[in-house]
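Omission of a single protein chain aside, the complex is shown with its protein chains in their original locations.
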Amino acid sequence: MTFLAVEGLTVRIRRGPWLLRGVSLAVAAGEARGLVGESGAGKSMIGKAILGILPRAAEVVSGRILLDGTDLLRLSDRDRRARIGRLCALIPQDPLTALNPARRIGPQITDRLTDILGWDRARAQARAAELLAEVQIADPPRVLKSYPHELSGGMRQRVLIAAAFAAEPKLIVADEPTTALDVTVQREVLRLIAGMQARHGTALLFVTHDLGVVSKVCRRLSVLYAGKVVEDTDVRAFFRTPGHPYSAALLAATPKYTDPDSSLRPVPSAVIDAVRAEVAAWDAAHG
Amino acid sequence: MMFARRLAFRLATTAVTLVGVAVIVFVVIRVVPGNPIAMMLPPGATEADIARLRALYGFDRSIAEQFLIWAGGVLQGDFGTSITARRPVLELVLGRLPATLELATLALCIAVVLGGSLALAGARWRETRTEAAVDVTNGIGLSVPDFLWGLILILLFGVVWPLFPISGRIAPALAREFATNFYLAEAILRLRLDLLGALLAHMLLPALALALPLAAIIAQLLKQSLKETMHLDYVTLARTKGFAEGRVIRAEALPNAVLPTLTLVGVQFTFLIGGTVIIERLFSYEGLGNLAIDAVINRDLPLIQGIVIVFAGLFTLINLGVDMLYAALNPRLRRG
Partner (left out) sequence: MADAAEGRGAVRRRAGLRLWLSGGWLAALAAAALLAPWIAPHDPLAQDLFAGRLPPAWQAGADPAYLLGTDSLGRDVLSRVLHGARVALFVALVAGTLTALIGAALGLLAGFYRGWVDVAISRLVDIWMAFPPVLFAILLIAVLGTGLASIIVAIVVIDWTRFARVVRAEAMAQGAMDYVASARVAGMGRLRTLATEILPNCLPTIGVLLTLEMGIAVIVEAILSFVNLSISTDAPTWGGMIAEGRLSIHQAWWVLVFPLVALFLTVLAFGQLGEGLKDRFDPVLR
């Protein structure tokens, strides 16, 4: 059953360039979907649009964002905020800037539980300690009383993952959650996200530029180019036979560690030109 | 550990500054021409009378000697004797200090509440007419000094629309009700709302005159740093949790935006205290500043010295306090 459906979402900078050109995308309940594309393709914008945190300069021109059947764009600000807060969560990109340096870790995990869902403090505290244990942080009571600067980058990302799962959301948007981490930590964090997603049965929209990362976490995959979804497929099928020429080129350009000759092969210019022509046609049609 | 070291270092520099201030005041008063003794004597006093008085107040010794004697006395709590009032300087100063401290504290509270609310409103409704209005208000607050605010308030609320008394600290009949010189604190602690009301009516205008420029500075700085904080990732993350914009600003942005504002507010608060000198005069408020102007007009050297040292001490103590508060509020300095 589809939990999130984005239909024809078109976003632009106010009186400026297009960011998303009619994106359609669906995530089923409990499904882990990757959203890949080069930087600038607009993949982070989709996540921001879903969570209602688009930058002020951006405006939604058309489209629908159906969350559990309700179009978020038709709700009032207050209702949208409440619905997103109850059903969704974000695992942010940079663990160093995503925790408030002036607040202790504990309240940053439990504030949604106590202040929005109305849990009592003791229950929320117990839940936070449980979650920290689940993301394999040693000595949860001590960490709950710590400030962010007392934790390492990897630990902070685990805290953010725990916080994302705290209110048992139905959908988690992970926005390049491993890009800022070093490679060894990256692998652990990926395993953690995949494990928690499976255990909690949460739908996951995993935004990344790294095809290798997607294959470790996701079953389904959407490929974004220039603000449009160009392919929607199963991850294993994608790696065997990519459908869209751009996807094929992207896959070919991903370095394979077993074949030194294949590394750093650029996307062929004919493919780029073809996609650019498509984009130009879309822009011309939309003024 | 870090906190204690910081405190010790700050205490040491504070002591050095105070000694520097004491030396400068002492020298300035004595080097420049002018003979306070001559002013105290009736016409026709003899040379012998002058010499006796000079000896009494120690003016017949060298400056260095005079300073050491005075400094030795100060360390034992003896600031000398006022020439005009013929009472110990310390007694006079301590009698007036509470009035000034209460006025400055009230002004600070008004400035923080007013400036803070303006900043929060400007940040909450940023890039709208509300923010523009806040900016205009700040501009006016910044370009008019406290002396002028005092006069404007006297005209508006003392004369045109006479809502408040424009001179004194409290009606003399009510002053007898107090056991200490901390009228405001006493009225609050004894829950005497009648006295509290009378005090606040007298203090509101002078406190407001002192507070307005500081409120404008707080509003400007705090709004600026709130707006810078609003773009950060942890604020965005809090929005996805379902919190309303107002709560996001108060709980996430404010604790971080307060720190850079605090340092500057400390310096500005010392300016506010300096401003009490003229504002007390303007509102005939019986505080230290008013006493200081009388002392200067009467060339009462021991009293002037005592008052300037007390003011300088207040200044440095406030800077010290702000520094410690900064350390206490900053989690990076609080532990580790």
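First chain written, first letter: the chains are A and B, and each begins at residue 1.
Quick note on the criterion: a residue touches a chain if its C-beta (ideal position, glycine included) is under 8 Å from a C-beta of that chain, and two chains touch if they have at least 3 such contacts.
Not measured: the values here are computed from a predicted model.
Contact with the omitted chain, checked across B:Leu90, B:Ile273 or B:Val322, is made by B:Ile273. Interface note: of B:Ala51, B:Leu148 or B:Leu189, the residue touching the hidden chain in the full complex is B:Leu148.
Residues of subunit B that touch the chain left out of the display are 17-18, 20-21, 24-25, 28-29, 32-34, 139, 142-145, 147-148, 151-152, 154-155, 158-159, 166, 270-271, 273-275, 277-278, 281-282, 289, 292-293, 296-297, 299, 304, 307-308, 311-312, 315-316.
Going forward, only the chains that are shown with their structure count from here on.
If you average the Cα atoms of subunit A and of subunit B, the two centres end up 53 Å apart.
Remark: subunit B residues 127, 232-234, 236-244, 247, 251-252, 255-256, 259, 331-332, 334-336 touch subunit A in the complex. Contacts from subunit A toward subunit B in the complex involve residues 51-53, 56, 78, 81-82, 84-86, 88-90, 92-94, 97-103, 111-112, 115-116, 147, 149-150, 160.
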